[in-house]
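Excluded from the complex is one protein chain; the other protein chains are retained at their positions.
Going by the order they are written in, the chains are A, B and C; count residues from 1 in each one.
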Amino acid sequence: MVMKKFINDPKNLTPELLEGFALAYSDKVALKNEKLVCRARPKDPSKVALVTLGGAGHEPALSGFVGEGMLDISVVGDIFAAPAAPKVFDALKLTNRPAGTLLVVLNHAGDVMSSNIAMQMATKAGLNVKSILTHEDIAPGANAPAENRRGLVGCIPLYKIAGAAAEAGKSLDEVLALAERFNNNMATLAVALTTATHPASGQSIFALADDEMEIGMGQHGEAGTGRSKMKSADETAAIMVTQLLEAVKAKAGDKVLVIINGAGATTLMEQFIIMRGVGKVLAQKGIVLARARVGEFLTVQEMGGFQMFVAKMDDELLKYWDAPCDTPYMTVR
Amino acid sequence: MVMKKFINDPKNLTPELLEGFALAYSDKVALKNEKLVCRARPKDPSKVALVTLGGAGHEPALSGFVGEGMLDISVVGDIFAAPAAPKVFDALKLTNRPAGTLLVVLNHAGDVMSSNIAMQMATKAGLNVKSILTHEDIAPGANAPAENRRGLVGCIPLYKIAGAAAEAGKSLDEVLALAERFNNNMATLAVALTTATHPASGQSIFALADDEMEIGMGQHGEAGTGRSKMKSADETAAIMVTQLLEAVKAKAGDKVLVIINGAGATTLMEQFIIMRGVGKVLAQKGIVLARARVGEFLTVQEMGGFQMFVAKMDDELLKYWDAPCDTPYMTVR
Amino acid sequence: MQTIGTNTVVKMIAAAAARIRANEKDLSALDSATGDGDHGTTICRVMDAAETAAKGDTSGKITELLNKVGWDVMSVDGGSTSPLLGSFFIGLSEGAGSSAELDAKATAAMFEAGVAGLRQQTKAQPGDKTMIDALVPAVEALRAAANGGADVTAALRQAADAATRGAQATKEMVAKFGRARNLGDRTRGHADPGATSISHIFTAFAEAVGS
Partner (left out) sequence: MQTIGTNTVVKMIAAAAARIRANEKDLSALDSATGDGDHGTTICRVMDAAETAAKGDTSGKITELLNKVGWDVMSVDGGSTSPLLGSFFIGLSEGAGSSAELDAKATAAMFEAGVAGLRQQTKAQPGDKTMIDALVPAVEALRAAANGGADVTAALRQAADAATRGAQATKEMVAKFGRARNLGDRTRGHADPGATSISHIFTAFAEAVGS
């Protein structure tokens, strides 16, 4: 398939998209050093700051959630590629404050290396920084070692909860503890239907037959384990949510947050139908759908498919999930 | 191309998607009579109500904007097909109140017929209802008769502005006058790149060659006028925004609201790059980008392309645009 | 047949629904050429609703039966077809008045009221390549036959033939209404799906009355 995308020079994708994003949401975000997406109105420096990092091409992705109640800075790399460590260090210097900064890292090799180096630099420079790694993909098995499990859409509710705790004036250790509790109670599984084209190279990032789907595929077309014939929405929803509920050990009476995250081309229509299928399984098991979101949070260009996210919630986590926030792609009143 | 979608029985698409939608956003919306999407917490009956109608398959579409500060009821039809007149009348009966109801109709033949009949029924029944028709597509020319110009994404900011005026306690005539002022100062142009499949029939809704795009295509693959070879993001943005600014007669110093509405498969990355191109033209002309939104509001399944929307704003319109609202797909604090 | 009563009306509607069902695929294919490809689906749902409503009638009165048919057709979600045909059936109901049996002239008057009802919903004129191009000549032929002394069977036969010719004639027309309008000149050469449905409906009406 030929790539059909509205772009200019493929070399400038990331700076151009960030420029357009910052232009559209100039009331909420401001660009610094070309690739640091910062809050337009910085957070009170007495509160803990939240920084994250990741490649571009997944819009709205991380940068879409910079703003009051969520992230302070998102450090953007290039298309599907981690930002360089010195940029992450720049962000940590920008948020430097006695209250400290929490660096949220998604488990992808490049991101982990950049953030490890940045953390070393920060420690040397005497900054008060801690980090947390998300790795909630259960494609390799819920009990696979953390280092083999990717960080997927779960980072976004984690920003929400940690961000709300930070706004509430919690200390760095408290914010970290809360984020870790959420981190340990969340799971994501992705499914792919149709491929996407890498917007710089114009190449398809994977291939599936016309009648195939693949459960467990990663954010960049990384192969999963569950290639099968196409299934109905209800079957797909049931298979995925069952594994996810097991992974977070949810039982009757437990409250869960569910997010359906469209990969790109899969319509909201389909995502709602999947959500309905999830609801049926939850009802059968007596698990409470406490909160839900359906939409595109972390995409893979025009890939067809979605990520399903489940987190077991307690009252404190719910309180922070419900707290106000104001970012380009998530606002809570 | 084979259709690859997560669905169950194609006959049940609309009720199933609405069920999943209402389940996910049960804090904001509730389903009545299967296809009326209503506010979960109804508006104070002393205030003017807002009702709209339209086909499904365009999610989040109209129903995504039901909630505080925007719509009271969205009446949903079937995939790409208007809801029946009696259902629209049901909605008007549900919102019936001395303050009155404003029915917002997008100019599509089926919607217009259903709403005309419903308005006749409402008048016979003595309900206090007025209606407004959006027809801001400039594909047939900005000066083409209103009846030949389709209603596109412009309905959504119109809901926002009229909804805010209603929440502010304005009378039906005042809300209508404000909505008409906005209606007369807005324009949309769509561009298509790749087709979508009708989720019930599995058929492609149009065809474009691998190196072609089409400016002016409608919400259902209705042919436009501007088929051409693919252009860069900057060229496309400049051609479209120039026509739109002319249509709303924007001149240096004027303030505009710009919305880039993704059709489905076109990425936010591309939409941001287009937004950047729009910004360059505005800067050249000395027109102020007062507000902007980029994302999927009214989609056409997995179609590649987008709608570009421009409205000339005054201080009162901006005030209502900025007013708080709380709906599944638009929240303003 | 000299007159028609409720039983015949039910038979006519059931026959029309059956004939539409048998042609669903073709009608959608026609709509694919000029519009959005859903006409077969929609007209089937419309006629299914009409058949169910007609068969469910307990009033025994033509006007009430047709009024129920009209509202139930109108209640089908489906673009332009359901308000247009719903208004047509409600118009028939109004045209039927209180009579229990309709002769050819009364039948013609009833169908004229149906056309008037439908035309309240659209500005489309004959020649615009819509269902009107089958409906208007059909009802004109019905009136002419009735005025000329034909019985209901013969008059409906005339109407069916005129509807079929009218639908055929839409092939030469350029669409000015509906989703086909945007295709303009490209619609030439294809019959209008709505007009084709009308020709099926009148053909089935004539057969139901004739048999």
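By definition in this document, contacts are C-beta pairs under 8 Å (C-beta built on N, C-alpha and C of every residue); 3 or more make two chains touch, one makes a residue touch a chain.
All values reported here derive from a predicted model rather than from experimental measurement.
**Student:** Can you list the shown chains that the hidden chain touches?
**Tutor:** A
**Student:** Pick from A:6, A:21, A:65 or A:80: which residue touches the chain that isn't shown?
**Tutor:** Result: among the candidates, A:80 touches the missing chain.
**Student:** Sort through A:91, A:166, A:200 or A:256 and give me the one touching the missing partner chain.
**Tutor:** That would be A:200, which touches the missing chain.
**Student:** Which of A:5, A:35, A:276 or A:312 sits in contact with the chain that's absent?
**Tutor:** Candidates A:5, A:35, A:276 or A:312; residue touching the omitted chain: A:35.
**Student:** Where the complex has a chain not shown, which of A:52, A:114 or A:236 is the residue touching it?
**Tutor:** Final answer for the missing-chain contact: A:114.
**Student:** I need the residue numbers on subunit A that touch the omitted chain, in ascending order.
**Tutor:** Given the touch definition above, subunit A has residues 14, 35, 55, 77-78, 80-87, 109-110, 113-114, 116-117, 198, 200-201, 203, 205, 218, 220-224 touching the missing chain.
Definition applied: only the chains that are shown with their structure count from here on.
**Student:** May I ask which two chains are joined by the most contacting C-beta pairs?
**Tutor:** A-B
**Student:** Any idea which chain sits dead centre by C-alpha averages?
**Tutor:** Given all protein C-alpha atoms shown, the central chain works out to be B.
**Student:** Could you tell me which chain lies farthest from subunit C when each chain's centre is the average position of its Cα atoms?
**Tutor:** A
**Student:** Centre to centre, by mean C-alpha position, how many angstrom separate subunit A and subunit B?
**Tutor:** 28
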